[in-house]
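The complex is shown incomplete by one protein chain, all other protein chains being positioned as in the whole.
And now, chain A:
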Amino acid sequence: MLRGIAALLFFQLLGESLVFLTKLPVPGPVVGLVLLFAALQLARGRGRDSAPAIEAAAGALLGNLGLFFVPAGVGVVALWGVVQSEGAAIAIVLVISAVLTLAVTVWTFLAVRRLLGRKAGEA
C-alpha cells in the first residue's frame, strides 16, 4: 500500500516537474497518468507486471474518487453570488451540453464500429 502511494506521488511529481519545465498547458497529474501508463507498459514489455504493487493504493483512491472533490465543492458557498446571477443560464448549458455530448459520442462509436464490422464481414 505504502509503496503504491509513493509510486503514485512519484509519478505525479514527475508530471508536475515536466509541466513546470516545458510550460505545457496540461495539468501535472495528467502527465503523471500518461507516464505511469507508459512505465507499466514498458515493464510488461520486459516481462514484468508492476501493476499489483500499485493496485491496492490505486483501488483505494479510485474507490473514493468522489470524496476528493468535496473540499473544493464546499467552496461554492463563497461564490453564491455568481451562481445565483447566472444560475438559469448555467443550468441550461449543463443539460443541453450533456445531452449533445452523450448523443454524438454514442453515435460516433456505433457508426465506426459498424463500418469496421462491415469491412471485416466482406474480407
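Before moving on, here are some points about what is shown:
As a working rule, a residue touches a chain if its C-beta (ideal position, glycine included) is under 8 Å from a C-beta of that chain, and two chains touch if they have at least 3 such contacts; residues count from 1.
The working rule: contacts and distances are computed from a predicted model.
For the chain that does not appear here, its UniProt entry gives the protein name "Membrane protein", which is one of "Xanthine dehydrogenase family protein subunit M", "Membrane protein", "DNA-binding response regulator" or "Secreted protein".
In the full complex, chain A touches the omitted chain through residues 5, 8-9, 11-12, 15, 25-30, 32-34, 36-37, 40-41, 51, 54-55, 57-59, 61-62, 64-79, 82-83, 86, 89-90, 92-106, 108-113, 116.
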